[in-house]
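A single protein chain has been omitted; all remaining protein chains appear in their positions.
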Amino acid sequence: MQNNLLILISLLIILSNIFLLGSSRTGAMIRGIAFQGVLLSLLPLFLPSESVRILDIIILAVLSIAIKGVIIPHYLRKVTRNIRTKKELHPYLGYSVSVIFGLLVSYGSFYFIGKLPFMYLSISPFNTSAAFASMIIGMFIIATRRNIIAQIIGYLVFENAGFILGISIASSQPLFIEIGILLDLLAGIVIMVVAVNHIHLYFDNVNTDSLERLNK
Amino acid sequence: MIINIIISTAAALVFSPLLIGIINKTKAFFSGRRGSPFFQMYFDLYRLLKKDAVRSGTTTIVFILAPVIVFCCTLAAAVLIPISPGTGIISFTGDFVLLFYLLGLARFFLIISALDTGSSFEGMGASREAFFSAMAEPVVFISILTILRLNGTTSFTDALGGGGAGNWIIISLATVPFFIVMLAENARIPFDDPNTHLELTMIHEVMILDNSGRGLALMEWAASIKLWLFSLIIVRIILPGSVLSFLLTFVIAVIIGIVESVIARTTLLKIPQLLFSAGIIAFLGFFLSFSKIFVWS
Partner (left out) sequence: MKESSLIIKYNKSNPTSKVPLLGEDVFRKKVLEMTRGGGRVNSFFSAENDNEDLVLYLIISYDARGETHALSMKVENKAFKSLTNEDTQFHLFEREIYEQSGIRPLGHPWLKPVRFPGGNAGEMDFFKIEGREIHEVAVGPIHAGIIEPGHFRFQCHGETVYHLETSHGYQHRGIEKKLTGGPYRDTVYKMGVIAGDSTVAHSTAYAQIMEAFTRTAIPARAQAVRAIALELERCANHIGDIGALSGDIGYLSTSAYCGRIRGDFLNMSALLCGNRFSRGLVLPGGVGADIDDDIREQLAARLEAGKKDFLSAASLLWETPSVLARFDSTGIISAESAERIKMVGPAARACGIERDVRRDHPSGYYHLSYIPVSTSEMGDVSSRAYVRWLEVQESIKFIEKLLAELPVGDSGRETGTNLKPDSITVSLIEGWRGELCHTALTDGTGRFRRYKIVDPSFHNWLGLALAMRGGQISDFPVCNKSFNLSYCGFDL
């Protein structure tokens, strides 16, 4: 049963990745990343109880739901409202191509993760493969999107992958390190949001192509 | 055998208009209206069947025959789906091809009858229908292949009773795209708006603009039977064992109503993209049904 739930969560994470790859609106992307954040936060609850303290698990789950599911999406929504990026910016690669890419990467990581030696560490090999797929998809989003909000979301997907991997090797690493990483992430996002506001102030848009040229 | 045929036919004919009533009631509830009665479509069909048909001077025999053919093909396809375990009429390798090609034949006649009227609106509707259904068909087939594989059979009607070995995740990866295609095939939001009066935006409704009286009744009835057929397939995939599982089609109707209430219609340009996403989910399910590390415990 526990294993089934883990598989379900991993699949939903993969589907939300594909959703992020296929959606053009920042509002929809923010919803997607919030959903993914909440899903991830449930993962610590499945850790084998003999290896970590139950209190640690609960604190981690609650904190990450708050940060990934509520606070960061809230900030992102606020910044999009401020800058009103209404225009869809066309990505360097089309949405359909991105979605096919996501599908192939997800399936590829399912396939290869079974052959890697460290899979015995994880709570489920499925989670590890979802994490690998997320990592690649996160980088892909950062690389192919012009909209700065979409790039931040790509960064978050990447970070989420790290979170899953961290949980996977939790038995050999204290959980408070995870908590520390979470807080770092929050600080990072706040700085990015401030930066986006400034970029918008200077360039009047958030197309990162404008950043190629130095602004006096 | 005969009894099964009679039961399936009767169920399709009797229950299908109710689905439309339930969808409309749900939509009315969400927009704060009272809405038309649950049985409105029965009254409409009764009224239309009593009426004579008016026919444009440019039409030919194709236009006259089309409603009958569309109705019969759709009904025949619906009868193939067993409404409860053990009531299947036929089962052979690749029977789903027969099922969907009966629907294809219905669509073909719908399209040529629309073209027969020579109206520019109906021509546009026909071209849209042909294009979008060509995109929807592969998704259906992939979903069905996944279900067939899970059940280890090559007959769709058998697979509907099999339950897919309880592998819920893959079943849902096959059902969700099927649901999306159902919305597309039955001209529901976000693909088409069954309630609109704007002929330039229509897909399905515009093709039956010239039909009236009995012809229109048969077309409308055929459309509701198609909805019944699709929701019955979904229900039978999800709940294969129960005798009364066909009652769940009404729940499907409520879900359609909710979907239609909370999202807006998409632009025609994005319909291929939407069907494509459905196809991606279907593919994921199909891949996973082969995957070795995917062990359900």
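Note that the chains are named A and B in the order they appear, and that numbering of residues resets to 1 at the start of each chain.
FYI, a residue touches a chain if its C-beta (ideal position, glycine included) is under 8 Å from a C-beta of that chain, and two chains touch if they have at least 3 such contacts.
These numbers come from a predicted model, not from an experiment.
Among B:Leu173, B:Ile189 or B:Leu284, the one in contact with the hidden chain is B:Ile189. Across the entire complex, the residue among B:Ser91, B:Ser242 or B:Ser261 in touch with the chain not shown is B:Ser261.
Within subunit B, the residues in touch with the undisplayed chain are 27, 30-33, 120-121, 123-124, 189-190, 193, 195-201, 260-270. Although one chain is hidden here, its contacts on subunit A can still be listed: residues 23-25, 27-28, 31, 86-88.
In this text, only the chains that are shown with their structure count from here on.
Separating the centre of subunit A from that of subunit B, both taken as means of CA atoms, is a distance of 37 Å.
Residues of subunit A that touch subunit B in their complex: 3-4, 7-8, 11, 14-15, 18, 22, 95-96, 99-100, 103, 106-107, 110-111, 113-114, 125-126, 129.
Per the touch definition, subunit B reaches subunit A in the complex via residues 168-169, 173, 273, 276-277, 280-281, 283-284, 287-288, 291-294, 296-297.
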